[in-house]
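Excluded from the complex is one protein chain; the other protein chains are retained at their positions.
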Amino acid sequence: MLEKGKISPRQSCQLLIMALIATAILLVPSITIQQLEQDAWLAVLLGTLWGLVTLFAVYQLGLKYPNQTIYEYAQTLLGRWPGKIVGLVYVWSFLRVTAIVIREFGDFMTTSFMPNTPISVFSISLIFLAIWAVFAGLEILARMNEFIIILVISSLIFIMLLSLDNWDLANLQPMFTADLLAVVKTSFIPEVWAVDTITLSVIIPFLTRPKQALVAGAFAAFFANGLLAAGIIAALATFGPFLLQITRFPILTFVRVINIGKILSRFEVLVMVVWVAGVFIKTTLYLYCACLGLAQITDLKEIRPVVLPLGVIVIVWSFSMFNNIAELELSMSTPSARPILIYLGVPLLLLLVSWFKEKLQKRQPRRAQ
Amino acid sequence: MKQMRKLLTIFLCLIFLISGCWDYVEVEELTLVRTIAIDYLPERRAPYLVTLAISLPADIAGEKSGSGGGSPTQLFSAVGATLNLAIEQASLNLSRRLFFSHAELILIGEEAAKHGLLHILDFISNHPQVRFNVDLLITKGFARDVMTTTERLEVAITEEMIGMIDQARYSSESDPLQAFEFLQKLVTPGQDAYTALLLKGPPLEEEIAKLKDEQKPGGQEESTEGGAGGANGGGKSEGGSSGSTEDIQEILTMAGLAAFQNDKLVGFLNSHETRGLLWFLGKTNRTFLAIENPEKPSETISLHVARVQTKIKPHLENGQISFSVEVITEGDIRSQTGNTEIFTPEMINKINSAKAGAIKQEMEKAMRKMQELKVDLVGFGTILYRHDPETFRLLEEKWPEEFSKLKVNIVVTSEIRRTGMQSHPARLRR
Partner (left out) sequence: MTSAFSIFKKLNIFKKKEVPTKNRGSAAKKAENDDSPILSERLALIKKRLGESNDVVIREFSSSNDKVKMALLYIDGLVDKKMVNDNILQPILSNTIANQYTEKLTSENALELLQKHITSASELSIAPNLTQALKMVLSGDTALFIDQEQKVIICGTRMWEKRTVAEPETEAAVRGPREGFTETMRINTSLLRRRIKHENLRFETMKAGRRTATEINLVYISDLVNQSVLQELRRRIAAIDTDAILESGYIEEFIEDVPFSVFPQIEHTERVDKAAAAILEGRILVMTDNTPFMLIIPTSFFQFIQASEDYYERPFVAFFLRLLRLFVLNVALILPATYVAVISFHHEMLPTSLLLNIAAAREGIPFPAVAEALLMEGTFEVLREAGVRLPRTVGQAVSIVGGLVIGDAAIRAGLVSPGMVIIVSATAISTFAIPAFNASIALRILRFPLIILGSIMGLYGVIFGLIVILIHLAGLQSFGVPYLSPLVHGTIGDMFKSLIRPPLWMSRTRPDMLKLQQQQRQATNVGKRHVPPEKRELTHEKMEENNAGER
């Protein structure tokens, strides 16, 4: 085992919540509102469903192959080399998510808080933290997260409560006008948030009680997406869909106009704090999954040698992936088959293969008799 | 591994220390822009004239005024092809860095509003510093001229205008909107935007004095008519405090609205029409209403409105769209010009119906004005869209025309709950 620590189901649930909320809260509203106007929150709720499908597959596999991550059971199921290739695909996609998150984070910071600071400062300092935390291990990450999640969630709820003053629920009307196909399509677009449950495929073996992973994951998906939907509803009720369509960070804009009695105002920095803490946890979690995967694929005994190289790769990738924020947004909001294949297709495929294998194994002894 | 970590740490520290502090600005190196006044000079290559009102820290202002009577606000103007260029130009005259996060007010001159607000709104919502909830006001004439008005109650003219906006939110003669509210109205289909109008002119008693001199009946501007009406007490009290010894000191008044079609100014609503519009929007809180005494038409009763609730519903019959507007108000009686016994239930019922009639009349007047200007300030189109998106989609293109011949049924219900501290009017016995 590359990881000695164990985390509890509660901690895994919290990690998932953080991973879901962190990026979603600033990007998903703008993408979904762009497509669905006032029905954006429907897509978020539907997105939960995809997360649950992934969760189910990953959970079944995790129970069938206790103490094995997806990288390991992919090899036992598909054979050594095909399994390694599947593993590498996952490493690649985890790294991709990390790179995108870091890029988004840097763009957000330079656009709205520190316009004169180069983006590399944010990217490099963030990846430094992530690398350090990956060195420290999953157990410590989970513990930090327990601390951070309290702050993040309470401040999000606090912000929403403060904005109640600006709400106009008529902005949510007319409800359910978007056609179902558009909702389904949109629910697939933000590949990252809907299927964060995939990280459980790496985490389940390190749970103290793996059987509770399903409950933990489902709770995380419902809670995080519920909070996200609430955030979108709050923003919609404040601004209406048409103004939000033209803003880049709807939740930030939404916080910028909170002003209660001219005293309780200017909470933008709170959003930044939430965002930094959340992105840190998410980056670390994904970088950890990628590093563990690479270490397991290459049969290393320690995770350490791969952390730094992968960190550097992520940084370079995050710089070179997009030329400008428009490209980033385009790539985030264009539906493609790749995320569906990776996050839904592969786990389900693996599950099918494992079912077939079991059936074959059941038949074979009978024949022998 | 340990060495690697050390190297990493050192590397990071170096990154921070060598290159750090890009956004570092000491407070005292900043100048706080409090108001941005934007004017448009047509037929120029650099049409945007930007005037920045800048607050000075209290100490410096004190020193200055101690030595030579300077005001704590300084004005800087510049022109440019866009607002950013104009501001860049203005900053050439400054010894400190401009900082916009504390700008609370954006004044837009009439000419600029007629030319279109798109660029200005774009500037506001895209600027990382300018707050999205700055107040947006339209001025008659040049916005720059408003800024040179001498302050009366506050230390600086910006504070005075901000105070006036707060006051305006408690009355119903105008409705100042914040930038994001304005933009929201602008981008929402089936709705046109408006915001409050800021007037600069001589105080009322000066005009009355002039009026006496010239002995010219009528001929007043629409806006002052509102001030002279029995329903408007604001203009009078403001005029009352000014001394008449010096030459005419011009004052600012918040009254009426500027109505926009798309992003262009198309007309003004005077304070009566404004209140008519606000009845539709359910925003007339704490206003005074004057009605004729139903017994003696020569006498006037003033009523206070405390609560308003407005419901607007679209009706679609044979492809003909009409709206029903239901207004429910509550309030109390404040005063009367005579001494009629009005505190009886029957009398109150009569007053109620008179009040409802007056409100309805006001609303219809506002409606006529809006239809004349073809601006749907109430957002009938939006209401239709919310109830019946498909029908609205068909009409969306030609909504202004559709709106100009829209039928609206107004039903006003009025309730007078209390009659003030008095139980009966004073009886004159001789």
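Labels for the chains are A and B, by order of writing; each one numbers its residues from 1.
In this text, a contact is a pair of C-beta atoms (placed from the backbone, for glycine too) under 8 Å apart; a residue touches a chain by one contact, two chains touch by 3 or more.
These numbers come from a predicted model, not from an experiment.
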Tell me which of A:Ala133, A:Leu292 or A:Met332 is the one touching the absent chain. A:Ala133
Thinking of the whole complex, not just what is shown, which of A:Ser12, A:Gln75 or A:Thr117 touches the missing chain? A:Thr117
Need a quick check: the contact residues on subunit B for the chain that isn't drawn. 1-2, 16-17, 20-21, 23-28, 30, 32, 34, 55-60, 99, 101-102, 104, 129, 131
Where does subunit A touch the missing chain, residue by residue? 8, 11, 109, 113-114, 117, 121-122, 125, 129, 132-133, 135-136, 140-141, 143-144, 146-148, 262-263, 266, 268-269, 272-273, 276-277, 280
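As a working rule, only the chains that are shown with their structure count from here on.
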Measure off the straight-line distance from the CA centroid of subunit A to the CA centroid of subunit B, and report it in whole Å. 44
Considering only the defined contacts, which subunit B positions touch subunit A in the complex? 1, 4-5, 8, 12, 15-16, 19, 22-23, 125, 128, 131-133, 178, 180, 183-184, 187-189, 385-389
Which positions of subunit A touch subunit B when the two form their complex? 111-118, 121, 124-125, 128, 131-132, 135, 170, 173-174, 177, 239-240, 242-243, 245-247, 253, 256-257, 259, 304, 308
